[in-house]
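One structure coming up, written as structure tokens, with questions to follow.
A single protein chain has been omitted from the complex, and every remaining protein chain is retained in its original position.
Let's look at chain A:
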Amino acid sequence: ADIISTVEFNHTGELLATGDKGGRVVIFQREQESKNQPHRRGEYNVYSTFQSHEPEFDYLKSLEIEEKINKIRWLPQQNAAYFLLSTNDKTVKLWKVSERDKRPEGYNLKDEDGRLRDPSMITVLRVPVLRPMDLMVEATPRRVFANAHTYHINSISVNSDYETYMSADDLRINLWNFEITNQSFNIVDIKPANMEELTEVITAAEFHPHHCNTFVYSSSKGTIRLCDMRTAALCDRHAKFFEEPEDPSNRSFFSEIISSISDVKFSHSGRYIMTRDYLTVKVWDLNMENRPIETYQVHDYLRSKLCSLYENDCIFDKFECVWNGSDSVIMTGSYNNFFRMFDRNTKRDVTLEASRENSKPRAILKPRKVCVGGKRRKDEISVDSLDFSKKILHTAWHPSENIIAVAATNNLYIFQDKVN
């Protein structure tokens, strides 16, 4: 199994898609809850697997284009088929996933094997009928949106108008219409005329969940810009600019690096945005630009280890963050296969671990604790024992229920609330 690079529930939570480093997409479907076993809520089983992207070679630059799936985003369901966007560094694809459980039988000109029948042998005309067959799930690429990005795509976001979507790379954001693959509209361009002057890149972007004219994008300098597409064709001038003033007491050479935002997500309500930087998760009110309304420490014990984390490149890890369905809890990943949840109302937080060794299936997860200094209690783990190769970068939360999907390297964990 390959390293999972993205996880996403669809809008009903019935389907869960994962993309991996090998360019594959695996979709899980929640099984129908049976009346016979009310205590056993629907589990997720593999529904469809397909190869979304293949490795490519850019002959002009003599570089490989990785097939790794950077992001998957579902379209809202409008008919029996499911649609999703998947993207690697350069190309976005629209996939249609549909079921086939019937097939026509009784053709006049062909027999059941598909061979042509001898016309002289046909004496009776019949109407083909649909007969049930084993369920087959097919994935077909319906659109390929290519050649619009010079830099690496880090985000895609479907607009609430369901007709357009955007793709963002390090320096530009493009707007697409789902029906048109040979044209894309550039809406943000922060590339300087002289690349030597480049000091800031785009790290993530997302459309507002309800206002189809509004989107945000985050930068490597820890800023978020909200743009309104109605003001100008090229949204280089932001409508709102979110930045927290720097804390002078915490200043170091790594301040800028750890302030780089790795993920930005609108709340379901559309009223807040959440950003993830290296050590914290912040919640911002769209109406207040000068500082976040909430800041949560994910793993502050790493603050004294920044030099080592810089040396082994871990400081550049891009963690994602997610809201729960009611925007009351936020979740993000950490190292050692730990992930953290913060309850915005009670202000309580918990650290959990996604690992087979430390928890059995169906057992309740035990909260974990990292001990910072001095005496280590029995169940605690010390900072120096943390495994930095086991990082949880991608997580997802079911849109309405307390079911979460956590990607731990090449394993996918699905957790749900305990049923009494």
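One rule holds for everything that comes next: contacts are C-beta pairs under 8 Å (C-beta built on N, C-alpha and C of every residue); 3 or more make two chains touch, one makes a residue touch a chain; residues count from 1.
Note that in this section contacts and distances are computed from a predicted model.
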Name of the absent chain as recorded in UniProt (options "Dehydrogenase E1 component domain-containing protein", "DNA repair protein XRCC3", "CDCA4 protein" or "Ribonuclease P/MRP protein subunit POP5"): "CDCA4 protein"
Residue among A:231, A:312 or A:328 touching the omitted chain: A:312
Of A:14, A:66 or A:244, the residue in touch with the unshown chain: A:66
Omitted-chain contact residue, chosen from A:34, A:51, A:150 or A:231: A:150
Residues belonging to chain A that touch the chain removed from view: 60-64, 66, 89, 147, 150-152, 170-171, 195-196, 198-201, 203, 220, 252-254, 256-257, 260, 304-314, 316, 384, 388-389
